[in-house]
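In this view, the complex is presented without one of its protein chains, the others remaining in place.
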Amino acid sequence: MNQFWVFVRKEMWHILRDKQTLFVLLGMPVAQILIFGFALSNEVKNSKIAVLDLSKDQITQQLIERIDASKYFDLEENLTSPKDIERIFKKGKVKLVLVFENNFDKNLQHTHEAIIQLIADGTDPNVGTTLISYASSIINDYQKELFGNQLILYSIKPEVRMIYNEQLKASYNFVPGVMAMVLLLVCALMTSIAIVKEKELGTMEVLLVSPLNPFFVVISKSIPYLIISILNIVSILLLSYYVLKVPIKGNLILLMGVSILFIITSLSFGLFVSSTTRTQTAAMFGTLIGLFMPTLMFSGFMFPIDNMPWPMQLLSNLIPSKWFFIIVKSVMIKGLGILAIWREVLILLGFTVLMLFISIRKFNKRLDIA
Amino acid sequence: MNNEYIIEVDSLTKKFGSFTAVDKISFTVKRGEIFGFLGANGAGKTTAIKMLSGLLQASSGSARVIDFNINKESEKIKANIGYMSQRFSLYDDLTVLENMKFYGGIYGLSNSKIQMKTDEIVKVLHIQDYKDKLVKSLPLGWKQKLAFSISILHEPPLVFLDEPTGGVDPVTRREFWELIVAAAHQGTTLFVTTHYMDEAEYCDTVSIMVDGRIEAMGSPKYLKEQFNSPDIHTLFVSLARQSKRTEI
Partner (left out) sequence: MFSIECNGITKSYTAKKQSVLALNDISLQVHQSEIFGLIGPDGSGKTSIIRILTSLILPDAGNAKVVNCDVVKDYEKLRTLIGYMPGRFSLYQDLTVEENLQFFASIFNTSIKENYYLIKNIYQQIEPFKKRKAGELSGGMKQKLALSCALIHNPVVLFLDEPTTGVDAVSRIEFWEMLKELKGKGITIFVSTPYMDEASLCDRIALIQSGSIMSIDEPQNVIQQYKGELWSIIAQNRYQLMMDLKSWERVHSAFSFGENIHVSFKLSEISTDQIQQYLTEKGHDRIQIVKIIPSIEDCFMQLMIRK
């Protein structure tokens, strides 16, 4: 056992001396969280809107004020005729126009139904959908204040409405996604590179010609990355909680537990890559193309899986990050417990055991040269 | 232009911080000779060659290589010399002919000239059957001979050879040196470093560097007489042992 810790200590030396890489490993999650949380967010703020108020009664005035006052919208222009709508869209500044029908207040009182048209600029469908949802939810809030929940105020149904993300906060999606990406990068990529590096350096030869159990070499290489990954989870959670204001609704211990499971899954994939490659470049491309790209594409973090053709959907089941993504969303954002995620946890466990098994079988007690 | 010397070095010095790697060396190399540049690891040999081939700026002193000042015209030097080392030579995954065409192209030779040169090399090295094979399928010795032939493809007046025969079998090593002697016979100047001391005896002039300075220089025969040594190997070892430089 002493040999094992000697080896782990040596790995720590390697990592601590390469300050540049260490900085990237610890800084990467911080940078990604901040970039995804702020810069790349598809949240919309201070969007210019225009209003065509054909009724001009008390209700419409209040609603317009309410919308203008929100941080999402700025009232740019009051239109006077429907002909103006096309003109103002062509200018390109205004992304959303609200049209209140004639006798809005009266209709509401008498027929219990009034119509607001929400016309959005569809050139960027994402922005358009988001604006409509924001506006809808403001209108909805106002309606609740007015009547409680008895009446239906508007006839345009919001196209997207997320139950657990009323304000459509993008960071809710990004945090689990970044977690999957960072853990995969640190664990799978760095472990496989570290092992293959010994092969390239020629030190693997010396280690093999020693009484050291070769599998120690491999396991002890993963320990420091396990520690770095746990640090990364902590920094991601702290940042998302305090800076991005994403709540952690579920059990924190459960969240850490499933994250560590995913770390081990990633490590086992790293071991698998390292047992099949001989150069650092090959190991890097192996992990990037075999694991990282699929994580971006198929984990549901960038592109919704439901919109994919069925062969792709089938393929996505083979990506461990997809399951981790589901687990984190369930625990962290929906606040669900282990009962809701046991299937996904079992799937991850299955992946891990399978990969470890293959890696151990493939791991060579001798030198693998072509 | 019609100077007798192709390389003239005057008090060339290179300092790295407080460490003087090359300490005011001065020497000349005649046109068409084989010049053996010897020195122990860390004596400053590599640093000196880097300065002469225009890869490293000198701290002080000057040198003229071919007709160019190493401090001001390093680009011209690079275009006019040939260079071959054991480490950097040919592309393994290109064929023999493709390598020749590539290097010919780099040095701006015309297609007809490249054609002529490749025919010549194929004939001299007897590699008719191998010219369309990948370089990696050639035995090491052949690769080295081919790499040398390619390094003089553009007929440079001066070629730097950095440990060109490391690990090659003794017969091929002889054949390699025959190529070098033949090139010298045709007027090319060859500047060679090697760890095989017996190879120093092929050179017209040998210089031995110790601690950044040239401690001995002359024809092998002259050096053996002057230092009363049976061979260059013995001389080299006795000089190098005087080194006071603590190894870095």
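A and B are the chain letters, set down in written order, and residue numbers restart from 1 in every chain.
One rule holds in what follows: contacts are C-beta pairs under 8 Å (C-beta built on N, C-alpha and C of every residue); 3 or more make two chains touch, one makes a residue touch a chain.
Keep in mind the model is a prediction, meaning the values are calculated, not measured.
When you scan A:L54, A:I115 or A:L212 for touch with the missing chain, the hit is A:L212. Here the missing chain is touched by one residue of B:F68, B:Y83, B:Y103 or B:Y202, and it is B:Y202.
Contact with the undisplayed chain is limited, among A:N2, A:Q20, A:T111 or A:N307, to A:N2.
In the complete complex, the residue from B:E75, B:D92 or B:D169 that touches the missing chain is B:D169.
Touching the omitted chain from chain B are residues 39-42, 139-141, 163, 166-172, 174, 177-178, 181-182, 185, 195-202, 220-221, 232-233, 236-237, 240-241, 243, 247-248. In the full complex, chain A makes contact with the omitted chain through residues 2-3, 6-7, 10, 13-14, 17-18, 201-203, 205-212, 365-367, 369-370.
Here is the rule we go by: only the chains that are shown with their structure count from here on.
Per-chain CA centroids place chain A at a distance of 58 Å from chain B.
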